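Pasting in a structure now, in structure tokens, and then I'll have a few things to ask.
For this view, one protein chain was removed and the others were kept in their places.
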Amino acid sequence: MNPGSPVHAIPDMFSPVSAPAEAIRQLWWLLGGISGAILLIVGGVVWWCATRFRALPGEDREPPQVYGSNQIEFAWTIVPVLIVFVLFLATARTIYDVQAMAPPADALEVTLVGHQWWWEIRYPGLGVVTANELHVPASVPGAKRPTFLTLESADVIHSFWVPQLAGKTDVVPARRNRTWVEPTETGTFLGQCAEFCGTQHANMLLRVVVDSPGDFAAWVEAQKRPAVADPLVAAGRAVFESTSCVNCHTVAGTGAKGTFGPDLTHLMSRTTIASGAADNVHAQLRAWIVDPHAIKPGALMPAMKLPDDQVDAVTAYLSTLR
Amino acid sequence: MSAPRDDGSESIRMPAPTAWPMLLAAGICLGFAGLVTNAIVTVTGAGLAVIAARGWIREVLPVQHLEEVELRPAALRARDVLPSTARVDHLEVGRDGHRMRLPIEIHPWTAGLGGGLIGALVMALVAAAIGVATHGSPWYPINLLAATVMPSLSGAGTATLEAFDPTAFGLASVIHLLASLLVGALYGLILPLVPRHHVLVGGLVAPLFWTGLLWAVLGVLNPALNGRIEWPWFVLSQVAFGLAVGWFVSRREKIATLQDVPLAARAGIEAAGLGPGRDEA
Amino acid sequence: MAVLDRSLASSSPGEAVRLPVASRLHDWVVTADHKKLGLMYIASGLVFFLVAGVMASMMRIQLAFPQNDFLGPNTFNRLMTMHGTTMVFFVGMPMFFGFANYLVPLQIGARDLAFPRLNAFGFWMFLFGGLLLYFSAIGSEGLYGAGSTPDVGWFAYAPLTSRTFSRGNATDYWILGILLSSVGSTATAINLVTTVATMRCPGMTLRRMPLFVWILWVDAILVLFVLSPLTAAQVMLLFDRFLGAHFFDTQAGGSAVLWQHFFWFFGHPEVYVLILPAFAIASEVIPVFSRKPLFGYPIMVAATICIGMISMSVWVHHMFVVGLEPGANTFFAASTMAIAVPTGIKIFNWLGTMWGGRIRFRVPMLWCTAFLVEFVLAGLTGVILATVPIDWQLSDSYFVVAHFHFVLIGGLLFNIFAAIYYWFPKATGRMLDEGLGRKHFFWFVLGFNLTFLPMHVPGLLGMPRRIYTYMPGRGWDAWNLVVTAGVAVQAVGILFFLWNVISSLRGGEPAGDDPWDAWTLEWATTSPPPEYNFEEIPTVRSRRPLWDLKHPEDPDWRWE
Partner (left out) sequence: MSTAAATGPGVPENMRGRIGMASLIVAEISFFAVFIVAYLFYLGKSTTGPQPGEVLKTPIAATICLLASSVTIAIALRALRAGSLGGFRAWWLATILLGAGFLFATALEWHELIHERGLTIATNLFGTTFYSLVGFHALHVTLGLCMLAFVLAASLRGRLQPADAERTEILSWYWHFVDAVWVAVFSVVYLTAR
């Protein structure tokens, strides 16, 4: 991971850094330009009618009673048809451009699983599992490497949307949707679930970290290490493994193999917890363990009601999961 | 309309007010509300619905229940609609007064569409000729046009673009024909509105106008064409199209007879006084 | 005699014989009169409108600042669901049926709808359905025994609505409330279709029918086609929730996407069901105040029918992001863009009507003029959203929220206001106040644009809809604050409106039969019309029967 890479705070579709998003921005300018022109023309005609044809006070005459004109009707039918035809052609090409793209042999495959209300991220080819922070390699000249995402849902419909990388694609249960990104700049790009998925839809945030190819390889290596076994936090680990934490969470190399909640093996490698609702710092992590609903009301993780010393121990343990 | 009457005793039969429809609605709604509340609610609702349905049926069968509504006394009825004092202006047409019948001799559909077809043919020939002249292949411009909708062609190399591709040929033909017919129809409608210089307007001004528009948006519309286009040749093929359509349309129209009538009439405005009037309805 | 007294009491407010409240209330409850039912539809629609408007304001307060805690997520989601459901099913629909009920028989010279009692049944089903939906606030099984309104969004995507993810029975209230009112709506639509087909007065051929009636006729036919699929889909959901069926159960092979197909097969035409009455109102108001007949009447009829038909083949444009085949996306992009053409033709024809007229800018015309501009913008953002790749970015973002509020407020609500100002004198015998009306207009239009123009921007900056809170620093903060401020300005406009209605009902200027110098048949009877509408059924010879009487020297029938 490159700590110097910038965080793009505004998820703005006008600053695309990836091929599909770039194609969309181009179409936007075409549509925006034509729409703006039409709005100006129609608005101008309304303004002209409102000023030029306003009745004068006391005027007691009826204007000429005009019923219509077939020629004019045909003309103002054909012009919109032509405009729509042209827009349709550009739309059709872009649809096929983005949707019919076949993954090249060296594409990175990632499976993104939407949960209420967090993201599970799996790299089937690399054996890496993480949550809420998607790392992808930048596609640089000479080493072009698009990332193809398979989108699955564990419960209800969610939607994957990182505006600077690609348009959104829904994450639908019992259905495998595909989308792809090919970022050309490193940095952290923000997105979030875009389909209403229940109580905490608003806090189902997603960060995409685009690493240089070298950084990405280093990150993958770090993720493959088993969880640190540190005697100082053995107490915390004992608490973690003896409570129902393990029913929902996985920590690789331990007995915790639950899949309802995020994989915690490398929890400390992520900058946020609770799918972006809070920063991943000691105080927030502790607060989250004490009562998740104070941070994210309605979250599916229960407050475990642990005594303070046990909370400290668990927090210490989790803080070692780098 | 409503002539006042002296005899206030007249009456009209109207459907009598009734509560049964409301009670039936209440019964049905309660019946379903029981699903989310309590079975007793369903039972009550169903019972109410049966009673109300029975009441309703009795009200309309065998003959529906009407009540006599007495007409209002004459003083309270609507006033007669009186002739207005406002004078009505008319569009003035030509020299023969505003009630003359317009000699409309335009055949916009046939002329415009026919012109569009001829123009399409001429433009295709010119474009193919340009393709042969510059790349030795008539398929080159056709493939470029198809690249508007085919991403596979938009990034293709020159060799691919010079080869024949049946899909591209089909798509390009459809796009070309549709666009030509639409523009041809526009010519048929708009050229008669222009008082003179039809060939200049249709053959040069209009093609230059849309070439300018295309130039502005082609980068998004068809990046492949945009990267490879040679504008002088493009303009030439558009002008060929415009001339062909303009020639065809203006040859079919006797628009000279309309040159001294005002725009409103040339535009085929339908208005009181412009069409044929009738003496009786 | 009692009947006569009643009509006297309502016709001449100055010398009213006041009946006891209970007795007057009873008259309204048991009535089968299309005018009373129409007014009840409109009045209940207005009440629901105020309630849903308060909900919207609360949501905007919550969103004014990032990480605000005015509302919690559960409350916000309930408000969001109820606001959408109410506005679509319990404001938009009753407004359509209310104006259709009141005006269609008057405009075609009939004494009532074809089935007056069925009409009453339709109204009460609608009202009781709405009340049942709102009863969920106290009656449903919520957390800790408290009531809970539905919180699954107004289009209630499966499987969020399954028993697994939506516990308690708030979702059942959503299903039943809409389902029952849909039964009423279908009944009223059948009634309207039959009325227009069979009850027209002598001489009123289809070519002479006011465009208002034409559009509402097409609209009622559209309701017949599209409302029962929603009912069917809701029945399926009900079976899933109560009988353990698997229609939308993704665990048993059911499809979450099928619900979307069914819902939007209803849901998109529904947008046109709501907006067509607005077109009808504009087609009535603009000619009268421009002093010209409607430009291109036959084309307007054709465009209306086109819109009705195409609207049933565009539903997938709500689903461009669910991952359908590129072929399907391309087809539905084409059909969606195609529907812009007849809609554009309508705009041009209204402009053609204004062009060359002598326009009187009274309050109804102000609303219709504003509608023209706002609706063009709404239509253009619609075409932008029909462009599938752009929709991949903007679908489910605040851009969409801004777009459809432009359609439903700038398009529909502006025209409803126009209609209220235009026909209020006919229904009550009193004019609404012009000065208050102008204040209402300027405040509301200003507030509307302050709210919904800036709302496009956070969508472009990546803000999804239906979020109860958001992180600071994403570039959304200032825009959201402006949007919320706009709501306050709109509220001022609404207060002027309410004050205007209340004060004019009590002491407005008497209207007379025909205050606007208009041309359709409803202005040939008294204001308010008697129970039987016309003493004698009128006979018409042209589209503008009153013009023919006012200008015997130059009647329409000579030229049509």
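For reference, chains read A, B and C in written order, and residue numbers begin at 1 within each chain.
Everything that follows uses one rule, which is that contacts are C-beta pairs under 8 Å (C-beta built on N, C-alpha and C of every residue); 3 or more make two chains touch, one makes a residue touch a chain.
Source: prediction; values computed, not measured.
Considering the whole complex, the residue from C:Gly53, C:Pro73 or C:Pro116 that touches the absent chain is C:Pro116.
Only one residue from C:Val51, C:Ile305, C:Leu453 or C:Ile537 touches the chain missing from this view: C:Ile537. The residue touching the chain not shown here, chosen from C:Gly129, C:Gly177, C:Gly254 or C:Pro458, is C:Gly254. Set against the missing chain, the residues C:Trp28, C:Phe239 or C:Trp499 yield one that touches it, C:Phe239.
Although one chain is not drawn, its touching partners on chain C can still be listed: residues 108, 110-112, 114-116, 186, 189-191, 193-194, 197-202, 204, 221, 224-229, 231-233, 235-236, 239, 243-247, 252-255, 258, 262, 265, 532, 537.
Keep in mind that, in the parts below, only the chains that are shown with their structure count from here on.
A simple rule picks the central chain: find each chain's mean C-alpha point, then take the one closest to the mean of all protein C-alpha atoms, which gives C. Inter-chain spacing, taken between the CA centroids of chain B and chain C, is 24 Å. The centroid of the Cα atoms in chain A and the matching centroid in chain B are 41 Å apart.
Residue numbers of chain C whose C-beta contacts span two or more other chains: 551, 554, 556, 559. Counting partner chains per residue, chain B shows two or more touched chains at residues 84, 88, 271-273, 275.
The residues of chain C lying in touch with chain A in their complex are 72-74, 77, 151-153, 157, 159-160, 164-165, 250-251, 253-257, 290-293, 295-299, 321-323, 325-326, 329-330, 333-334, 337-338, 340-341, 344-345, 347-349, 351-352, 354-361, 369, 372-373, 376-377, 380-381, 383-384, 386-397, 460-462, 464-471, 473-475, 551, 554, 556, 559-560. Residues of chain A that touch chain B in their complex: 26-27, 29-30, 33-34, 60-72, 74-75, 78-79, 81-82, 85-86, 89-90, 92-94, 96-97, 100.
Those residues of chain C that touch chain B in the complex are listed here as 1, 3-4, 7-8, 11-12, 27, 29-33, 111-112, 116-118, 120-121, 124-125, 127-129, 132, 135-136, 139-140, 169, 172-173, 176, 179-180, 183-184, 203, 242, 512-514, 517, 524-526, 530-532, 534-536, 538, 541-542, 546, 549-554, 556-559.
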